[in-house]
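Every protein chain except one is present and positioned as in the full complex.
The chains carry the letters A, B, C, D, E, F and G, assigned in the order they are written, with residues numbered from 1 in each.
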Amino acid sequence: MSGANGRAGGSPERAGFRDLGFARVDTAREARQGVAECVYAPGKEVSEITAIVGELLAACAGPVLVTRAEEQTAAEVLAAHPGGAYDPRARLLTWRPAPPRGFSVAVLSAGTADGPVAAEAAAVSRAVGLEATAYSDVGVAGLHRLLDCVGEASRNQAFIVVAGMEGALASVVGGLVAHPVIAVPTSTGYGAGLEGVTALLAMLSSCAAGLTVVNIDSGFGAAMAAHRIAAAVERGRP
Amino acid sequence: MSGANGRAGGSPERAGFRDLGFARVDTAREARQGVAECVYAPGKEVSEITAIVGELLAACAGPVLVTRAEEQTAAEVLAAHPGGAYDPRARLLTWRPAPPRGFSVAVLSAGTADGPVAAEAAAVSRAVGLEATAYSDVGVAGLHRLLDCVGEASRNQAFIVVAGMEGALASVVGGLVAHPVIAVPTSTGYGAGLEGVTALLAMLSSCAAGLTVVNIDSGFGAAMAAHRIAAAVERGRP
Amino acid sequence: MSGANGRAGGSPERAGFRDLGFARVDTAREARQGVAECVYAPGKEVSEITAIVGELLAACAGPVLVTRAEEQTAAEVLAAHPGGAYDPRARLLTWRPAPPRGFSVAVLSAGTADGPVAAEAAAVSRAVGLEATAYSDVGVAGLHRLLDCVGEASRNQAFIVVAGMEGALASVVGGLVAHPVIAVPTSTGYGAGLEGVTALLAMLSSCAAGLTVVNIDSGFGAAMAAHRIAAAVERGRP
Amino acid sequence: MSGANGRAGGSPERAGFRDLGFARVDTAREARQGVAECVYAPGKEVSEITAIVGELLAACAGPVLVTRAEEQTAAEVLAAHPGGAYDPRARLLTWRPAPPRGFSVAVLSAGTADGPVAAEAAAVSRAVGLEATAYSDVGVAGLHRLLDCVGEASRNQAFIVVAGMEGALASVVGGLVAHPVIAVPTSTGYGAGLEGVTALLAMLSSCAAGLTVVNIDSGFGAAMAAHRIAAAVERGRP
Amino acid sequence: MSGANGRAGGSPERAGFRDLGFARVDTAREARQGVAECVYAPGKEVSEITAIVGELLAACAGPVLVTRAEEQTAAEVLAAHPGGAYDPRARLLTWRPAPPRGFSVAVLSAGTADGPVAAEAAAVSRAVGLEATAYSDVGVAGLHRLLDCVGEASRNQAFIVVAGMEGALASVVGGLVAHPVIAVPTSTGYGAGLEGVTALLAMLSSCAAGLTVVNIDSGFGAAMAAHRIAAAVERGRP
Amino acid sequence: MSGANGRAGGSPERAGFRDLGFARVDTAREARQGVAECVYAPGKEVSEITAIVGELLAACAGPVLVTRAEEQTAAEVLAAHPGGAYDPRARLLTWRPAPPRGFSVAVLSAGTADGPVAAEAAAVSRAVGLEATAYSDVGVAGLHRLLDCVGEASRNQAFIVVAGMEGALASVVGGLVAHPVIAVPTSTGYGAGLEGVTALLAMLSSCAAGLTVVNIDSGFGAAMAAHRIAAAVERGRP
Amino acid sequence: MSGANGRAGGSPERAGFRDLGFARVDTAREARQGVAECVYAPGKEVSEITAIVGELLAACAGPVLVTRAEEQTAAEVLAAHPGGAYDPRARLLTWRPAPPRGFSVAVLSAGTADGPVAAEAAAVSRAVGLEATAYSDVGVAGLHRLLDCVGEASRNQAFIVVAGMEGALASVVGGLVAHPVIAVPTSTGYGAGLEGVTALLAMLSSCAAGLTVVNIDSGFGAAMAAHRIAAAVERGRP
Partner (left out) sequence: MSGANGRAGGSPERAGFRDLGFARVDTAREARQGVAECVYAPGKEVSEITAIVGELLAACAGPVLVTRAEEQTAAEVLAAHPGGAYDPRARLLTWRPAPPRGFSVAVLSAGTADGPVAAEAAAVSRAVGLEATAYSDVGVAGLHRLLDCVGEASRNQAFIVVAGMEGALASVVGGLVAHPVIAVPTSTGYGAGLEGVTALLAMLSSCAAGLTVVNIDSGFGAAMAAHRIAAAVERGRP
């Protein structure tokens, strides 16, 4: 039934979601996909975030995440829901991080400016129970830095490669390792870098076979892709 | 005749419009199209908006609208022309809203961040005499939320579907219902979303036949398209 | 169960569709949306089109359409399923066209080169039971041609406006009439016309409120949008 | 000879220009093209603008212009070089405007938001000796406003048509009159308007023959194009 | 009244145009704009072109043009309407070229590959009564070729500058002369030339003030712009 | 040492590759990544393909693949290297396909026209030892077709989702399943589909978390991404 | 003086060029830039190429080149001007190649499909007196192939790096060597490669400092850039 302003959603309880009017919280997602709906903070009021987090903490058992949360927002939401943690570099709020699942990810980044995106990839990975090891500033302009660490990094089960500008690091890594490689283009750079579009197109056009790509600056998306792969590995275990 | 600064328009009264110098108010539009000229606030001085609204209130009989009005602008124009109302979420100023015309619109939106565009669509619809019911946060990442409400929403005569990112909600709705579906891409998202261009292109390329699309973030345009359909329905009544 | 080549779909009968292996024919669409699934010919083998048409003729009661069919394809499919008709200008194959539904569409086109798209819009409209009247070559470079016919055309319940190059006809019509206006950009033109993208963007950016837009060269999409509006009018009848 | 920091230009006097180090003022342009070099203010220091204006006032006999000057900049430059005038709407500084040359321009603009660009076109036209009459808010959404004034406007020798969004006004005017039509796309609009690119492409693709187009928001460029046409008319006089 | 296929236009004679069903020939354009409607051949049947030309020859007194006509098309149309001439390089069909109007155009082109576009510009100019002199292969890679002829070319009243690749010729000419300069970008070049889009954008962004630009490869458009300027000059004569 | 024409590569044997002059065959890739270098046929002479395949068959132990091979090319290469097989729909040549590795992939495609890309994804998957089951024509315009099979398809370890036009199928699948989802945009569609770019951007902007994307029409890339995931699963087994 | 068709250029001899009517052959370019004007074949008649080559052979002393010449064109021009040579892979016609100048270039290419562009770069380099050594198929998907030869290649004075798809080879080479690196993007690839635009943008955005880039597929441009560097080296010799 609709309220006074004609908005549907008077009946808050329905199968698999909870209708808050401004949001239909997908309370079935944890069962369906292994991780509860993650809250993307930009464009939401603090009160809205707080309410959604409350629903998720109540309806789910595992980790609850808010991504791209600015410091002030994070503080206010944490005040309402104590027990969480805020990683300012990753801009990530987490409650109830998952225990380790025996799947680890190497997060390589090309330059220092790609750091926040790499940090988000690593922090989200850890929040959902993956191990993550960061290898920063291994861009191809000084190839020996990459060659020095790629062997060690190969002990992980998957790679997340974070790079802006021309994104060449993804191709080079893709050619060296046999692992799943999730490439994350970043908006680092200027001019012909087109705010990450060039790195995005370059990664999609890579000469290294079997690379996959997520949206620009989406460390979150890369971590969730790793989560899906980890789930496949878990299903593959006897 | 031109004035001192060479601007034409000395004779303010002409057939079908009123020349204010900085604007030629289309006083014939209400008769021609059922709704008076709507005032797009950005780029206009408050004094200009106030003058145009004055002309429209004098020359027309039905609703007068100012869209995309910021709060301060709204307050000043309302002070000059009392009797109107301001909806801050929709950023809409309305005087003399039309009485209900027996045509209702379901306004579905994919995510919470699409809310302001959906609010504009609903508020403009109501201002011109349509009923509007909002179904928020029914994006396809949790498809059961949509399947839960699409039956109820189908009691309306038309759908407005508001979605950013990849805009897939429009295709899914278009495949489920037989109604007119007006798709509104929004600038919600980042990176490959290209500030709404991706959703726009995706909605235009939909595999569901007979969808139509309006400009990015144009809740106003969608409502006016619904108004045109309502007029067709009215003409179709005996 | 999968076949020898691992393709699923051994069980051809399922609720609401029929699985031909290479296609899942949506036999429920006629009931759901008023018109059976329409077959887009490009990229399909003649044998595939023939098989799908056979399923649709068997499972549905109303019109069956194949769009963008070249002459040779049309002849072969008609030979397998006699009783249909082919409109070479519209490149449309039709069986069992719907009886008139009391809803008529004016199809305006800007130039002679827009003719095939306008023809498709009109032919599909007629096939699904709408009346359609064409007004050709009424582009704004000779505005009196449009002004001469727009009054007569307004006796229809909706407008389809077909234009390439800069697509200005849609804005001008949209400013003159109160009807639903479905704008179809075409790929007519060269250079800065960008194969229809310019007309598409221009129609979406129209200063006339409430225009809606479909894909480039999609006379079919415009007709199906008109079908949805006609259905709304039909629902609106006592 | 180069200075301490290796910058060439020690010898300030050369044939046809004056080397200020940071600028080579083209003192021959007035003789070559009828109007002195115009100074584009953005990106220049006030001291640089002041120095360049000083050179131009000394070396030339006719009008000296600074375009896109913000109010504060204008005040400082005027303090250094009294006798000029500032038009805040056109953001134009002028010294020694040219006497009337017997050539007049109609400046039509589609909407109120196109006003500043139209104002620049008119003000620059007047500064170089052309007459300019403005016809504001004659966009095609209310076509009667244009039809009302196009006859009067045709008494001018050339048209400048300023429009954003889809820019259809240029095509309609181009189809109605036999005059030179200089189309100026503006960045007015949002979404699919692409900050003026859509209007630009649309004007270039116009179905009306013989339109010409200048850069987005370039009222200055349109006025200078009119100046070139006026010069051709002057050469054509016995 | 509509015919059997629902096409409007049963009454072939209306004020200012003649309705052939597939075309509304604008018979009033010659009086309105000085030159009859020009027929763009691509996308039209030979029979359609022939019929339109017949109408124009009957209804108008001056030149009749068909542009972009291939050789075979030209031969067939000429057979139906003797007395015309075909210029294969310009792909132009002309009947009754206008007598000289005392206005001449210099057509400069940057390279040999720009020749056909320059030829169209010159041939259309001559057909409508302008004199045209071609200066071929004066691109800026060998600047002395341009400097050698620019003085002689300046005896004309206007410049048409045809260039592909980076289109720099337009800027250089625009800086040297005081005349109207109509820039025509061409699709000559490859890669970053983007089929003429780069030259188009470059010409619009020219540092030379008052250049105007027409569509890519549109020698026709440039000539018609020159025709409009010539008309302004004619109006300016005592 | 360089040859007569200055081409390096006189010494054909080097560590990890074999220098054929026109190609450096990466003979170490099989050991490094589990599958030998795959040969992309377009742009290579048949003799070049034949020579490279010969090297790979000699130097490697497992499957050898040539992708995008036309029928005639395939026949000639097979004649030189008997024992391989050609799949004309997938345009794939295979020698020594790998034995099943206990990892299976569901290949979903939105429409019949996406078939060849889906076929390539399935055929390459099988050639490298993965099981693949195809679910064709499950696009969202008839959502029940997808809902009917998604449960069965979830018995596989990973999803490859092939879709053109707006690519919405990827988002819907991504929201329903917990598996790795590799989205393959296709060039199916027209106009605003921009030859696959729209589907590509839409998939990258998906509201479903953790989707990954490969290049347009790259069924091969998707299969190789699945191969990398399979390898991770294999490493994860005790 | 102009001829009958109004084309300027009656006086064929002028300082520094020779006017053939359809071309102004820049006979001064050899003295000015060390190499005569090179003839780009596409879009020119064989007779035009023959005439231009004749002028260049007569007026210049050093090498004369025709680029992008198809086999049949090459044969006809060679018949008219014996003594030249044709390289079909490079599509280059050469007369009087320059003697070695003591400057050598390494031409690296990423894949076999980049071969023709690399061949043009090498052949043009040799024609103007540079030594060129080709290193083919050293793309980063198999990095050891590059590491194997980069030391040897560094004995040259400059690098030309030819790569399509994502163009990562340029960045990797740029990071390894201290030489001038001229990057040539190629149109090799599909989909997100955007016909070379992605490689172009990627190379321009390279994280390796001091790379320079030429147009897509322009082996010629890279060789001429190397020629300019060689000239700088020659000027730098005592």
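Things to note:
Operating definition for what follows: a contact is a pair of C-beta atoms (placed from the backbone, for glycine too) under 8 Å apart; a residue touches a chain by one contact, two chains touch by 3 or more.
The shown structure was predicted, so the numbers you read here are calculated from the model rather than taken from an experiment.
Here one chain is not drawn; of D:Ser171, D:Ser187 or D:Ser205, the residue touching it is D:Ser187. When the full complex is taken into account, the listed residue touching the unshown chain is A:Thr188, out of A:Thr94, A:Gln157, A:Ser171 or A:Thr188. Interface note for the absent chain: among E:Val46, E:Ala80 or E:Ala141, the touching residue is E:Ala141. Of E:Gly16, E:Gly129, E:Pro180 or E:Gly193, it is E:Gly193 that touches the chain left out of the display.
By the touch rule set out above, chain D reaches the unshown chain at residues 2, 6-9, 14-17, 21-24, 26, 28-29, 37, 40, 42-44, 48, 185, 187, 196-197, 200, 215-218. Of the residues in chain G, those that touch the hidden partner chain are 32-34, 38, 102-103, 157-158, 176-182, 200, 204-205, 209-216, 220-221, 223-229, 231-238. Residues 112-113, 115, 122, 126, 131-138, 141-142, 144-145, 148-149, 152-153, 188, 190-193 are the ones on chain A that touch the missing chain.
The definition used in the following text is that only the chains that are shown with their structure count from here on.
Centre-to-centre separation between chain C and chain E, using Cα means, comes to 35 Å. Centroid to centroid, with C-alpha atoms defining each point, chain A and chain G lie 46 Å apart. Contact of a single residue of chain F with at least two other chains is seen at positions 141-142, 176, 191-193, 197, 200, 204-205, 209, 215-216.
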